[in-house]
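Left out: one protein chain. Kept in place: all the others.
Labels run A, B and C following the written order; every chain starts at residue 1.
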Amino acid sequence: MLIPVVIGVTLITFTIAYVIPADPARAWAGQKAPPEVVEQIREKYHLNDPLYVQYYYYISGLVRGDWGYSHSEHRPVLDCLMDYFPATFELTIWAMAIAIPVGIYLGVVSAVKRNKIPDHLSRIFALSGVSMPIFWLGLLLILIFYTYLGWFPASGRGITPSHTYTGLYILDSILSLDFQSLASDIWHIILPAVTLSYATLAVMTRMTRSSMLEVLRLDYIKTARAKGLPDKIVIYRHALRNALIPTLTVAGLAFAGLLGGAVLTETIFSWPGMGRYAYHAISTLDFPAIMGVTFLMAVIFVIANLIVDIMYAYLDPRIKLGE
Amino acid sequence: MSDVLLKVEDLHTYFYTYEGVVKAVDGVSFDIRKGEIFGLVGETGCGKSVTALSIIGLIDEPGRIVSGKIIYKGKNLLELSEEERRKIRGKEISMIFQEPMTALNPVYTIGDQIVELLLLHEEGIANIKRAPKELKEEKKKKAIEMLKLVRMPDPERTIDSYPHELSGGMRQRAMISMMLATKPSLLIADEPTTALDVTVQAQILNILLDMKEKLGISILLITHDLSVIAEVTDRVGVMYAGNIVEIADTYALFDNPRHPYTVGLLQAIPSVTEKKEELKYIRGSVPNLIYPPSGCRFHPRCDYMMPICKKEKPKLVEIEPGHYVACHLFGGE
Amino acid sequence: MEETASQNFGSKYESQIKEFKYTLHLIRKSPLTLAGLILLIFIFLVAIFAPYLAIEHPIYIGGQQTWLSDFNQTFQPPSWKHPFGTDDMGHDIYSMVIYGTREALYVGFIVVLVAMLIGVLLGAYSGYIGGWFDEVLMRICDMFFAFPGLILAMAITAALGPGLLHVMYALMIVWWPAYTRIVRGQVLSVKQNQYIEAARAVGVSRFKIIWKHVIPNSLPPILVQATMDLGNVILTAAGLAFLGLGAAAYTADWGIMVSQGRSWMIAGKWWWSTFPGLAIFVTVLAFNLFGDGLRDILDPRLRR
Partner (left out) sequence: MSKGALYGIIAIVVIIIVIGAALAVYYYKPAPSKPSKPTSSVSGTFTWDTIGDPQTLDPAEAYDTASGVVIQNVYDRLVTYHGSDTQTIYPDLATNWTVDSSGKVWTFHLRKGVKFSNGDPCDAQAVKFSFDRVLIIGSPQTGVSWILSQFMYSYNKTTGKWNSPDGESSVRVIDNNTVQFKLREAYGGFLPAIAFTVASIVDPKVVNAHGGVQPGQDNDWMSQNMVGTGPYKFVEWKHNAYIKLEYNPDYWGGWEGKHFQYIMIKNIPEVATREQELLRGDADMAYIPINHLTDVEGKSGVTVNKGGLTYDVDMIEMNCRPTYENKTNPLNSKLVRQAISYAIDYNTLLKDIYKGYAIQMQGPIPKGMPGHDDNLFMYHHDPQKAKELLKEAGYANGFTVTLIYNQGNDVRAHIAQIVKEDLADVGVAVQIQELAWPTLLDKMDRGDYSMIIVGWAPDYNDPDDYAFPFLASYQIGGDTYRTGWHNATVDKLLMEAKYEVDQNKRAELYKEVQQIAMQDPAFIYLAQWKHVAVYRSWLQGYYFNPVMMLDFYHLYKGE
């Protein structure tokens, strides 16, 4: 699956990137650059060549591990991604860590109390998440928790850990036993993670609810109840385990989606992540960067799907890997 | 009678739906004695399963038990709290379902599902994960014993299998062994053989008979299949449109059916011994339970319809010792 | 037999009418769905009667919507004169929010309709004929799914240049694969049905089978998806506006209004961003409430 998807994704990006009516070389050089410099850039990065030749250069570079040169940052794309990807990844993980349990819990409550007040409340809460412009929510949180209460900081990732192993600040802080940066990093990630998680929450809730509703009608739930098991066990051990299977797919997709969808949150909270990089790249026509980001996203998407498949096999004994 | 295990008295279970109130069970009374197999027979949708679910207490929204009594060992189950009823479920009264394919949780092994029940009722541990390992091992041995009891082939291996790895008959055996693991007094079997092949059906029925002998339990066997009734039950209740129309010893019922509906049912059984020109059937169709016919529910289809049948619902009367019929034909006697 | 047309219709579609009545009943019984529906009706009415509801009206210069500035009226807090206050050029935010309803619905409907049309046609065809066409189309869909939607929309909008129309194109491109997937899935399951086999055996044409049997059966999930997507499209368009890729500044577009006003929110001029933000929130929530309820109601597995 990986190879066709990746080829497809690079092709789409390439097509989009190069049908642009503007001259990227001019954008890379800047307004004041003399025409010779623009021409040099055009020459150097093969912008005068036909599209397929450029594509060939790109793919052959990719194979050699050269992801191209990011003109908006004046350094290789790979270096940029190594900076920005962990930031977004960390943010996304935390957002999912909030969204998954809360979303599943709300979904269960909603399904068990279908068409009763708890169902209505949790649905309104969850649907509010997907209905709110995420940047507006972010601003609201800053207004409340930074401006008025002063509990959490409003920008950045916090203190850089004394050693960087993974680029994930919190993990690095723990690994390097740098508790001051750990504290600061956790404090900094809370608001953006909450903001980012809210929209995903609804998706999780919705999926859990509908698959729970379906599962709850099945015979084995009747069996479980006929066994005299308490409701809690029936719901969480017997029903949820089965209902989680479709929810998991959604979680996997949502994770991959969040990585790319974090741009708004990253902008509001000045989070130096991939979304902002992509946005910046797009607004400066930094194609190698756009290609790099989308390529990485596609790979993550495929990996996320793979992980979901593995989780499936764990959750559902009927599914065997490799089938 | 002192040997009555369960007594159902004038049970009404209604479902409140968009179209109207479905009177799925509308005044059902019968009793089950210790150590007997009581059959409940009737066409699909006549309220057999709802009766069973009412007894075990699993009627869901929008259904509700409107009135009646379910007296088990001298206690009216309907007056107990949900918590007390839950403790009876699975320990005193168990139930197995029609579809062995779907009645077992696909994500847990057979062993887990049996052990869970044993832990719950014997140790009071609801969450299997909280149980100490030794205890689980002990229960697992017990579960294997149970599987042996239902003649499960290769029980040591089966116990670690997932439901989807077993055949339909094996699943139903697993189901039976699970539901009998706590040695309940009453087992409700809701069409336990319907979904199975004929050969497997017989095996399962034999196991049920076996269990009755070995464990001394009572069984409420629900089926639409008269041959199953004939084979295993001691006594039979015939249900029609939410009512019981006839109760008798199995032999007596087959030998001398009294209610026109029962007569019709028995005549509809194909037989090799006496070839008929044409199979008999009961004319008309199962009535709508929202707007059931007035008086005797069966009157629109009855060949012996009298004016009173339209007006008055007949009561269940004992026309012979142990043989009850609800029909105006016998009301006057 | 003498039968009037209406009787004929009534008896022919008896089951459909019954189902429809039942659906209406379910909607009535579900307070959230009903709330969503009422809100939607309200929003539509606002869009239709915008010129009567608004206080100020745009003029058109060079074919462009223009709101005249009034520097004596900048940053007025909400009052009777300006119910939602004014922005930094003295525009009446209430009027712009009212007119913005039209634009939001316009963007939502056009994008979803086009995406739906493409998706339904491709999906139905692909699922029905299968083979290499199906394979290729599904791989193309995979690629689109592997692409984060917002980034793709950003890239396309950047490629086409900012502007509402370009945003709409971008969103259409992003949205169609979802419909293709749904319809194809439905087609595959419907295709298994006996009656399709039968229809084929009698020699009913492919097109007719798709049109008469496949599409109507796929309608409920598509309808649900479309309802929710209407909200999503409005939200995504607002997100693009926030990034400076959508509608032009000082037009009656909720996204750009929230975006322009956002930096003033914390400084105490909360109304500029808040009212259009609320408009987005309420509209998207209405679509979501209705869509979510509809999903419950139309789901055959949960229907009874």
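Convention: a contact is a pair of C-beta atoms (placed from the backbone, for glycine too) under 8 Å apart; a residue touches a chain by one contact, two chains touch by 3 or more.
Note that the structure is predicted; figures quoted are calculated from it, not measured.
J.: Out of A:46, A:75 or A:232, which residue would touch the omitted chain in the full complex?
T.: A:75
J.: Using the touch definition from the top, which of A:9, A:154, A:290 or A:304 touches the missing chain?
T.: A:154
J.: Just to verify: which one of A:89, A:220 or A:277 makes contact with the chain not shown?
T.: Spelled out, the listed residue whose C-beta touches the missing chain is A:277.
J.: With the missing chain put back, one of A:184, A:210, A:242 or A:294 would touch it. Which one?
T.: A:184
J.: Residues on subunit A that touch the omitted chain in the whole complex?
T.: Considering the whole complex, subunit A reaches the absent chain at 20-24, 26-34, 36-38, 40-41, 44, 71-76, 80, 83-84, 97, 101, 139, 142, 146-147, 150, 153-157, 160, 170, 174, 179-180, 182-184, 186-187, 267-270, 272, 276-277, 280, 283-285, 314.
J.: Can you list where subunit C touches the absent chain?
T.: With respect to the unshown chain, the touching residues of subunit C are 61-64, 66, 68-69, 71, 74, 88-89, 158, 161-163, 244-245, 248-250, 260, 262-268.
By definition in this document, only the chains that are shown with their structure count from here on.
J.: Distance-wise, how many Å sit between the C-alpha centres of subunit A and subunit C, to the nearest whole number?
T.: Once rounded, the distance between the two centres reads 24 Å.
J.: Flag every residue of subunit A that touches subunit B in the complex, lowest number first.
T.: 218-220, 222-230, 232-233, 237-238, 241-242, 315-318
J.: Which residues of subunit A touch subunit C in their complex?
T.: 1, 4-5, 8-9, 12-13, 16-17, 19-21, 115, 120, 123-124, 127-128, 130-136, 139, 142-143, 147, 202, 206, 210, 213-214, 217, 253, 256-257, 259-261, 263-264, 267, 275, 278-279, 282-283, 285, 290, 293-294, 297-298, 301-302
J.: Quick check on the complex: what are the subunit B residues that touch subunit A?
T.: Counting only subunit B, the residues touching subunit A are 56, 58, 86-91, 94-95, 97-99, 102-108, 116-117, 120-121, 126-128, 162, 164, 175, 178-179.
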